[in-house]
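One chain of protein is taken out of this complex; the other chains stay put.
Note that the chains are named A and B in the order they appear, and that numbering of residues resets to 1 at the start of each chain.
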Amino acid sequence: MTEGAAGGSAGDCLALYDLFAAYGALIDAAEFDAWLALFAATCTYHIVPRENYERGLPAGLVYCDSRAMLEDRIRALREANKYNIHTDRHLIGLPRVTGEEGDAKLVEAPVAVYQTDQEGETRLFATGLYCDRIVVEAGDLKFRDKLVLLDTFAVPSLLATPL
Amino acid sequence: MTEGAAGGSAGDCLALYDLFAAYGALIDAAEFDAWLALFAATCTYHIVPRENYERGLPAGLVYCDSRAMLEDRIRALREANKYNIHTDRHLIGLPRVTGEEGDAKLVEAPVAVYQTDQEGETRLFATGLYCDRIVVEAGDLKFRDKLVLLDTFAVPSLLATPL
Partner (left out) sequence: MTEGAAGGSAGDCLALYDLFAAYGALIDAAEFDAWLALFAATCTYHIVPRENYERGLPAGLVYCDSRAMLEDRIRALREANKYNIHTDRHLIGLPRVTGEEGDAKLVEAPVAVYQTDQEGETRLFATGLYCDRIVVEAGDLKFRDKLVLLDTFAVPSLLATPL
């Protein structure tokens, strides 16, 4: 057992942990440019209710099939958030490498997202599972495909932040 | 500080993290055969309210003193779950090695379990602490004794999934 759990070196595994830690932290700090920089030049970002995904239904809550779409989405969210003030807090569990596909690692991590409103009350917003393809680009780990499987399908269809 | 936090190598520590990540993920994916494979050939699995445990009261919610009992329990849950549809999401904190006992490591990790019902609403189901004895069997880390100390003792006595 001198290898990391991911089948790579310990450093590889910790870089993976750090990618997920940064992912959640940057959303919570509303640092969306730095957050976008965690994605590969060619990337996708989907939020799909778990139930739809398991039944093979295509309907997703958020569907960004390119980096340009993801950047557009973030621009729209920033505009909307001027009027919808809340803060987020992501709790992301330990990431787990479940396989490989070409040059990408398949990685999953559970997540719970809390939101705090203007009255200062914090509520569970959603739980789910990240099912991602992660690649190395210019020496850094990046999300090439991020799929957020939402347990909670009763969320507002216009999500005010990325998950 | 070239050693992992557990006093072993970094690889050992990450293998431990991966064991807990797999434990939660496999319950949430209802992959119970793969989940059972995380336990040693000789194993125990107990769920006990924290209060009972601290007072030395024996009463537990789930009491499996052998692998056969644990397998029976899982069979029963699968049957029950045909009628009690919900999904789980485990958020498990960083595992922490607290000691050794013979060839086993004593490891603790906090956990929050969320359940989503058929209406798509997600609620906190329980929080607690895993207090486990973990051994190496055929080169892999396995749970020999898993004790789930539940903070929440107001849970249904017939648990519909493992925790």
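Everything below uses one rule, namely that a contact is a pair of C-beta atoms (placed from the backbone, for glycine too) under 8 Å apart; a residue touches a chain by one contact, two chains touch by 3 or more.
All of these numbers come straight from a predicted model, not from anything done at the bench.
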- Item | Options B:112, B:134, B:148 or B:163, residue touching the unrepresented chain | B:112
- Which residue of A:15, A:62 or A:147 touches the chain not shown here: A:15
- Sites on chain A contacted by the missing partner chain, in the whole complex: 9-12, 14-15, 17-18, 20-22, 24-25, 28, 87, 89-92, 94, 112, 114, 116, 119-124, 136, 139
- Message: Under the stated touch rule, tell me which residues of chain B contact the chain that is not displayed.
- Response: 1-6, 10, 13-14, 49-51, 91, 93-96, 108-112, 124, 126-129, 151-154
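Assume only the chains that are shown with their structure count from here on.
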- Distance from the mean Cα position of chain B to that of chain A, given in whole angstrom: 26
